[in-house]
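Showing chain A:
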Amino acid sequence: MIEVRNIDKSFGPLEVLKQVSITIEDEETLAIIGRSGSGKSVLMKHLMGLITPDRGEVIVDGVDINAVSYGELRQLRRKFGMLFQGGALFDSMSVFDNLAFPLRTFSELSEEEITAKVEENLKEVQLEGVEDKNPAELSGGMKKRVALARAIALTPQYIIYDEPTSGLDPETSNTINDLIRSLSSRSNVTSIVVTHDMHSVLTIADRAAFIHDCDIHWVGTIEEMHRADDPTLSAFVRASEYQVGAPDRTASP
Partner candidate 1 sequence: MLDRRFLAPIEALGQYVLLLTKAFQSLNEVSIYRKNLFKQMVAIGIESIPIVALAGLFSGAVLTVQTAYQLESPFIPQSIIGSIVVPSMVLELGAVVTGFILAGRVGARIAAELGTMRVTEQIDALEAMGLNSIGYLIVPRVLAGVFMFPVLYITATGVGIAGGVGVAHYGDFLSAGEFVAGARQFFSPFDPMFGLLKAFVFGFIITSVACYKGYYTGGGAEGVGRSTTEAAVLSCVYILFANLALAILIL
Partner candidate 2 sequence: MKYSDELKVGIALVVAALLFILGLRYFQDLPLFDTTDGYYTLMDNAAGLSAGSAVRVSGVPVGAVRRIRYAPDARQVRIDFYVEKSVDIPEGSHIAITGLSQLGDVKMDLTLGPAGRDLIAQGEQVPSQEEDLFGDLAERAPTLFNRADTVLVGLDRVLSGVSRQLEQPDSDLRRTLQSLEETSTTVDRLLETEQQRLAATLDSVAVLTESLNRLVDTGEENLDLTLEDTRQLIGRLDRNLDSVESSTDRLDAILTKVENGEGTLGLLVNDPTLYHRMDSTLTRVNTLVEDFQENPRRYLQELKLVEIF
(Lines give C-alpha, C1' and ligand atoms only; values in the text may rest on other atoms or scores of the structure.)
Protein backbone atom coordinates (compact mmCIF):
# COMPACT_ATOMS: atom_id res chain seq x y z
CA MET A 1 0.00 0.00 0.00
CA ILE A 2 1.28 3.43 -0.94
CA GLU A 3 0.10 6.50 0.93
CA VAL A 4 0.81 9.97 -0.35
CA ARG A 5 0.22 12.58 2.33
CA ASN A 6 -0.07 16.29 1.64
CA ILE A 7 2.87 16.70 -0.64
CA ASP A 8 3.94 20.05 -2.07
CA LYS A 9 6.42 20.39 -4.91
CA SER A 10 7.56 23.34 -6.91
CA PHE A 11 10.39 23.78 -9.40
CA GLY A 12 11.77 27.26 -8.91
CA PRO A 13 8.84 29.64 -9.11
CA LEU A 14 6.61 27.02 -10.77
CA GLU A 15 4.22 25.23 -8.41
CA VAL A 16 3.45 21.72 -9.61
CA LEU A 17 1.80 19.89 -6.71
CA LYS A 18 -0.09 21.45 -3.83
CA GLN A 19 -1.31 19.44 -0.85
CA VAL A 20 -1.74 16.22 -2.80
CA SER A 21 -2.90 13.14 -0.93
CA ILE A 22 -3.90 9.74 -2.30
CA THR A 23 -3.88 6.14 -1.13
CA ILE A 24 -3.09 3.30 -3.51
CA GLU A 25 -4.45 -0.05 -2.32
CA ASP A 26 -2.68 -3.37 -2.84
CA GLU A 27 -3.50 -5.28 -6.04
CA GLU A 28 -5.57 -2.51 -7.57
CA THR A 29 -4.90 -0.77 -10.86
CA LEU A 30 -4.99 3.00 -10.47
CA ALA A 31 -4.94 5.37 -13.42
CA ILE A 32 -3.61 8.85 -12.84
CA ILE A 33 -5.10 11.05 -15.52
CA GLY A 34 -4.92 14.70 -16.41
CA ARG A 35 -3.78 17.10 -19.07
CA SER A 36 -0.22 17.13 -20.31
CA GLY A 37 1.92 19.13 -17.91
CA SER A 38 -0.57 18.84 -15.05
CA GLY A 39 1.99 17.13 -12.78
CA LYS A 40 1.08 13.47 -13.33
CA SER A 41 4.65 12.39 -14.00
CA VAL A 42 5.94 14.43 -11.08
CA LEU A 43 3.49 12.73 -8.73
CA MET A 44 4.50 9.35 -10.15
CA LYS A 45 8.21 10.02 -9.59
CA HIS A 46 7.45 10.87 -5.96
CA LEU A 47 6.10 7.37 -5.44
CA MET A 48 9.56 5.81 -5.62
CA GLY A 49 11.57 8.73 -4.35
CA LEU A 50 13.00 9.83 -7.70
CA ILE A 51 11.81 13.29 -6.69
CA THR A 52 11.80 14.49 -3.11
CA PRO A 53 8.74 16.54 -2.06
CA ASP A 54 9.16 20.02 -0.59
CA ARG A 55 6.67 19.08 2.14
CA GLY A 56 4.61 15.98 2.97
CA GLU A 57 5.45 12.30 2.99
CA VAL A 58 5.22 9.22 0.82
CA ILE A 59 4.74 5.98 2.71
CA VAL A 60 5.32 2.66 0.98
CA ASP A 61 4.33 -0.42 2.99
CA GLY A 62 4.60 1.59 6.19
CA VAL A 63 8.02 3.14 5.41
CA ASP A 64 8.45 6.87 4.86
CA ILE A 65 10.70 6.71 1.82
CA ASN A 66 12.10 10.20 2.29
CA ALA A 67 13.14 9.56 5.89
CA VAL A 68 15.23 6.44 5.25
CA SER A 69 18.84 6.28 4.10
CA TYR A 70 19.76 6.15 0.43
CA GLY A 71 20.72 2.49 0.79
CA GLU A 72 17.37 1.57 2.30
CA LEU A 73 15.56 3.62 -0.31
CA ARG A 74 17.33 1.68 -3.04
CA GLN A 75 16.34 -1.57 -1.33
CA LEU A 76 12.76 -0.34 -1.31
CA ARG A 77 12.85 0.61 -4.97
CA ARG A 78 13.44 -2.99 -5.90
CA LYS A 79 9.78 -3.61 -5.06
CA PHE A 80 8.99 -1.38 -8.05
CA GLY A 81 9.15 -1.95 -11.76
CA MET A 82 8.85 1.07 -13.94
CA LEU A 83 8.01 1.51 -17.60
CA PHE A 84 9.34 4.85 -18.76
CA GLN A 85 7.66 6.94 -21.42
CA GLY A 86 10.44 6.54 -23.99
CA GLY A 87 11.42 3.10 -22.74
CA ALA A 88 14.69 4.41 -21.23
CA LEU A 89 16.56 1.39 -22.54
CA PHE A 90 20.32 1.66 -22.04
CA ASP A 91 21.47 2.39 -25.56
CA SER A 92 25.03 1.30 -24.84
CA MET A 93 23.77 -2.27 -24.38
CA SER A 94 22.03 -4.86 -26.55
CA VAL A 95 18.44 -5.84 -25.85
CA PHE A 96 19.65 -8.98 -24.10
CA ASP A 97 22.04 -7.04 -21.84
CA ASN A 98 19.31 -4.54 -21.06
CA LEU A 99 17.06 -7.31 -19.85
CA ALA A 100 19.86 -9.16 -18.09
CA PHE A 101 21.14 -6.00 -16.38
CA PRO A 102 18.78 -5.97 -13.35
CA LEU A 103 19.18 -9.74 -12.96
CA ARG A 104 22.97 -9.56 -13.07
CA THR A 105 23.00 -6.63 -10.66
CA PHE A 106 20.49 -7.77 -8.09
CA SER A 107 19.98 -11.52 -8.32
CA GLU A 108 22.23 -14.45 -7.59
CA LEU A 109 21.25 -16.23 -10.80
CA SER A 110 23.86 -17.95 -12.95
CA GLU A 111 24.40 -16.77 -16.53
CA GLU A 112 22.38 -19.76 -17.89
CA GLU A 113 19.50 -19.01 -15.58
CA ILE A 114 19.63 -15.37 -16.62
CA THR A 115 19.50 -16.33 -20.31
CA ALA A 116 16.48 -18.51 -19.63
CA LYS A 117 14.79 -15.78 -17.61
CA VAL A 118 15.42 -13.14 -20.31
CA GLU A 119 13.86 -15.41 -22.93
CA GLU A 120 10.89 -16.05 -20.69
CA ASN A 121 10.38 -12.33 -20.10
CA LEU A 122 10.63 -11.58 -23.81
CA LYS A 123 8.01 -14.26 -24.51
CA GLU A 124 5.79 -12.64 -21.94
CA VAL A 125 5.82 -9.37 -23.92
CA GLN A 126 5.41 -11.32 -27.20
CA LEU A 127 8.87 -10.55 -28.59
CA GLU A 128 11.37 -13.13 -29.76
CA GLY A 129 14.65 -13.04 -31.65
CA VAL A 130 15.55 -9.46 -30.81
CA GLU A 131 18.12 -10.25 -28.13
CA ASP A 132 21.13 -9.20 -30.20
CA LYS A 133 19.68 -5.97 -31.52
CA ASN A 134 20.49 -2.53 -30.21
CA PRO A 135 17.66 -0.44 -28.78
CA ALA A 136 18.16 2.09 -31.60
CA GLU A 137 17.16 -0.61 -34.14
CA LEU A 138 13.77 -1.19 -32.52
CA SER A 139 10.45 0.47 -33.34
CA GLY A 140 8.63 2.52 -30.69
CA GLY A 141 6.26 -0.29 -29.79
CA MET A 142 9.04 -2.85 -29.58
CA LYS A 143 11.06 -0.55 -27.33
CA LYS A 144 8.08 -0.23 -25.01
CA ARG A 145 7.69 -3.96 -24.86
CA VAL A 146 11.37 -4.58 -24.19
CA ALA A 147 11.24 -1.90 -21.50
CA LEU A 148 8.23 -3.64 -20.02
CA ALA A 149 10.08 -6.94 -20.01
CA ARG A 150 12.93 -5.23 -18.16
CA ALA A 151 10.54 -3.62 -15.66
CA ILE A 152 9.10 -7.00 -14.66
CA ALA A 153 12.44 -8.81 -14.60
CA LEU A 154 12.67 -8.83 -10.82
CA THR A 155 8.93 -9.63 -10.39
CA PRO A 156 8.05 -6.34 -8.75
CA GLN A 157 5.19 -5.76 -6.38
CA TYR A 158 4.39 -2.33 -7.82
CA ILE A 159 4.50 -1.59 -11.54
CA ILE A 160 4.37 2.00 -12.65
CA TYR A 161 3.58 2.85 -16.27
CA ASP A 162 4.41 6.33 -17.53
CA GLU A 163 2.31 7.13 -20.61
CA PRO A 164 2.49 3.52 -21.85
CA THR A 165 0.56 4.15 -25.08
CA SER A 166 1.63 7.65 -26.02
CA GLY A 167 3.15 7.93 -29.48
CA LEU A 168 1.96 4.49 -30.55
CA ASP A 169 -0.54 3.54 -33.26
CA PRO A 170 -3.93 2.25 -32.02
CA GLU A 171 -3.16 -1.38 -32.75
CA THR A 172 0.13 -1.36 -30.87
CA SER A 173 -1.58 0.57 -28.09
CA ASN A 174 -4.08 -2.23 -27.78
CA THR A 175 -1.31 -4.81 -27.56
CA ILE A 176 0.35 -2.83 -24.78
CA ASN A 177 -2.97 -2.41 -22.97
CA ASP A 178 -3.56 -6.13 -23.15
CA LEU A 179 -0.10 -6.76 -21.74
CA ILE A 180 -0.67 -4.35 -18.88
CA ARG A 181 -4.00 -5.98 -18.11
CA SER A 182 -2.53 -9.45 -18.03
CA LEU A 183 0.34 -8.29 -15.82
CA SER A 184 -2.05 -6.48 -13.45
CA SER A 185 -4.17 -9.58 -13.10
CA ARG A 186 -1.26 -11.45 -11.50
CA SER A 187 -1.62 -11.86 -7.79
CA ASN A 188 0.11 -9.40 -5.53
CA VAL A 189 0.70 -6.81 -8.26
CA THR A 190 -0.33 -3.21 -7.83
CA SER A 191 -0.31 -1.10 -10.98
CA ILE A 192 -0.19 2.65 -11.35
CA VAL A 193 -0.77 3.95 -14.87
CA VAL A 194 -0.06 7.56 -15.67
CA THR A 195 -1.81 8.48 -18.90
CA HIS A 196 -4.01 10.90 -20.76
CA ASP A 197 -5.30 8.15 -23.04
CA MET A 198 -8.87 7.55 -21.87
CA HIS A 199 -9.14 4.36 -23.90
CA SER A 200 -6.32 2.86 -21.83
CA VAL A 201 -7.98 3.99 -18.63
CA LEU A 202 -11.27 2.41 -19.54
CA THR A 203 -9.57 -0.80 -20.64
CA ILE A 204 -7.31 -1.46 -17.70
CA ALA A 205 -8.03 0.65 -14.62
CA ASP A 206 -10.10 -0.09 -11.52
CA ARG A 207 -9.90 3.44 -10.23
CA ALA A 208 -8.88 6.78 -11.65
CA ALA A 209 -7.40 9.89 -10.03
CA PHE A 210 -7.85 13.10 -12.01
CA ILE A 211 -5.18 15.74 -11.50
CA HIS A 212 -6.12 19.31 -12.18
CA ASP A 213 -4.70 22.59 -10.90
CA CYS A 214 -1.83 21.08 -8.90
CA ASP A 215 -4.20 18.90 -6.97
CA ILE A 216 -6.12 15.63 -7.17
CA HIS A 217 -9.40 16.98 -8.35
CA TRP A 218 -11.37 13.77 -8.38
CA VAL A 219 -10.87 10.11 -7.37
CA GLY A 220 -13.23 7.21 -7.98
CA THR A 221 -13.91 3.95 -9.77
CA ILE A 222 -14.48 3.83 -13.51
CA GLU A 223 -18.27 3.37 -13.02
CA GLU A 224 -18.36 6.40 -10.75
CA MET A 225 -16.45 8.37 -13.37
CA HIS A 226 -19.17 7.80 -15.95
CA ARG A 227 -21.77 9.05 -13.54
CA ALA A 228 -19.77 11.92 -12.07
CA ASP A 229 -21.24 15.37 -12.56
CA ASP A 230 -17.96 17.22 -12.09
CA PRO A 231 -17.74 19.66 -15.03
CA THR A 232 -13.91 19.70 -15.32
CA LEU A 233 -13.69 15.90 -15.28
CA SER A 234 -16.57 15.55 -17.72
CA ALA A 235 -14.92 18.01 -20.08
CA PHE A 236 -11.67 15.98 -19.95
CA VAL A 237 -13.45 12.65 -20.45
CA ARG A 238 -15.66 14.00 -23.20
CA ALA A 239 -12.66 15.38 -25.04
CA SER A 240 -11.48 11.83 -25.52
CA GLU A 241 -12.83 10.04 -28.59
CA TYR A 242 -13.28 6.80 -26.79
CA GLN A 243 -15.83 7.75 -24.16
CA VAL A 244 -18.74 6.39 -26.26
CA GLY A 245 -19.58 2.73 -26.05
CA ALA A 246 -18.78 0.39 -23.25
CA PRO A 247 -15.13 -0.67 -23.21
CA ASP A 248 -14.31 -4.24 -23.83
CA ARG A 249 -13.49 -5.67 -20.43
CA THR A 250 -13.44 -9.40 -20.77
CA ALA A 251 -11.02 -10.10 -17.98
CA SER A 252 -12.10 -9.19 -14.50
CA PRO A 253 -9.67 -7.06 -12.55
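Assume a contact is a pair of C-beta atoms (placed from the backbone, for glycine too) under 8 Å apart; a residue touches a chain by one contact, two chains touch by 3 or more; residues count from 1.
Regarding candidate selection, all candidates are chains of the complex that A comes from, given by their letters.
All values derive from a computational prediction rather than experimental measurement.
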Using the touch rule from the top, find which candidate among 1 or 2 meets chain A in this complex. 1
Mind pulling up the chain A residues that touch candidate 1 in the complex? 45, 48, 50, 70, 74-78, 80, 82, 84-86, 88-91, 101-102, 105-106, 154
